[in-house]
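I have a structure here, written as structure tokens, and I will follow up with some questions on it.
All protein chains but one are shown at their positions in the complex.
Letters A and B mark the chains in the order given here, with residues in each chain numbered from 1 onward.
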Amino acid sequence: MMEKIPESSMDTLRELINIGIGRAAGILNELTRARVILEVPVVELIHMEELSCHAASLNGTPSSAVRIDYNGYITGSTALVFNTAGAAALVYAITGEEFEKPELDVMMEETLKEVGNICINGVMGSIGNILHERITYTPPRYDKGTVSSFFKKTIIDGQMLVIIINTRFMVSEIDVDGYIMMLLGFSSFEKILSKIAELEGDAS
Amino acid sequence: MTGIPGNTIWKNLEYLPLGICIIDRDYTVHFWNSCMEQWTRKGKGELTGTDLRDHFTRIKRTAFQDRLGSIFTGSPPIIFSSQIHAYIFDAPLPDGMMRKQQTTVLPLEHPSGYYAMFVCEDVTSLTEEIQAYREMKNTALIELEKRERAEYNLRVANEDLLAYISEATVRLKTPVSLIEENLREILREVELGNGDMEEMIIIMKLQIQVAATVVENLRELNDAIIAGKREIPVAYRNMIQE
Partner (left out) sequence: MNRITAEKLDEGDSFLVLSSASTLKENNIRLVREVQNLQYHIIMITFNQPSPILKRTYLKNNIDLETIIFIDAVSKYALGTLPEDIDRAVFINNPRNLTNLSVAISEMVKEFAGTKTCVILDSISTMLIYLSSGDISKFSHFMTSKLAILGMPGFFVAVENGLNPMLMTHLSTFTDEVIDFTLPAED
């Protein structure tokens, strides 16, 4: 199926995501005490079954995720995932506190939720702007486990695809790899592609 | 969630132990619950129908409004964590310090478009407890490190002491054996009638000197064990003093 996706559509999708990440970086910089740089993301489209082996730096390691689910015009789930030690380092750097331990306490989980919220909203906002349709979102929640466990209970009818967005968070002297994972049903993904095609059609 | 001003659903939020505030895209307050009244000391009569930004400076900030703007188009909810923002609504505690708040803003569907519902949680106690826990943990870790260092030093001192005693006993054992051996030989020679007086005098004088040295070494060992002397390893001396 993925071979049939035009490269130009993937490029447009990447551009939308890049705009969303850029917006998120801007918000993070305004809000926090530290200068936050988000690297230009690498965007890939994979099948759900390939998820575990694709996010290489997270494979098997304890991970922390901020996640929202949505339904309506499109149905799916989007999560921002870090390895837990990296997530802790990121939170300490953003709040300007001295690094203590590679773990998150309750307050730090909430802060990570906000960081995740900003990034996910950046990306979902970009995509939502081209859809112009009604989508209902759950509030962000914090999850810890492994990559394979995060979406275990997500049930979407039909074939599931994942858009993996790999970006690097650079704050003070640390840099942390983060993965935004958009889990979508095939029909939802087709709707997004269709809207992208409309955009391209209008542009040409 | 959907709702119309005065709707039963909103009325059910009145007595929740969370601060609830509902505004429209013009920031006009449509709902202000009892918890918010209590925390901010601003009654619903004062807030309802007015611009929320006129009452709370943090909400006036551009960065805040930029983020909030998307809620009125039905975006995903927005979180304001206490570690980054401390608080959104000015809600003083009895001691004058502001309540620390964790705030989630949810889009609320409405016939005239989306409203924004602020759900505000007081995390002051939680923050204090976590900070106290962190301090306690750091103190415990420092204590543990001190204790481990002290145990290590004690072990080293103990090893030094044992080495010192071992050395001291070896230095005592041999001369005492030699004194014994020399005196036996003198006795043997005398019993055999071979005793050379001059030779015996020299040997006995030497044994007296050796015995005196042994006594001196014993005294040194005694001093070392009780009070410590300059030859004693520092770690051992510290151990005695402790």
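Everything that follows uses one rule, which is that contacts are C-beta pairs under 8 Å (C-beta built on N, C-alpha and C of every residue); 3 or more make two chains touch, one makes a residue touch a chain.
What you see is a predicted model; the values in this text were computed from it and never measured.
In the full complex, the chain left out of view touches B.
When you scan B:K137, B:K205 or B:R219 for touch with the missing chain, the hit is B:K205. Across B:S125, B:T174 or B:N222, the single residue that touches the chain missing here is B:T174.
Residue positions on subunit B in contact with the hidden chain: 166-167, 170-171, 173-175, 177-178, 181, 185, 196, 199, 202-203, 205-206, 208-210, 213-214, 217, 231, in rising order.
Convention: only the chains that are shown with their structure count from here on.
Only residues 63, 66-67, 70, 73-85, 102, 104, 106-107, 123, 126-127, 130, 133-134, 138 of subunit B touch subunit A when the two sit together in their complex. Residues of subunit A that touch subunit B in their complex: 27, 30-32, 68, 70, 91, 94-95, 100, 105-108, 110-111, 113-114, 117-118, 120-121, 124-125, 128, 134-135, 137-140.
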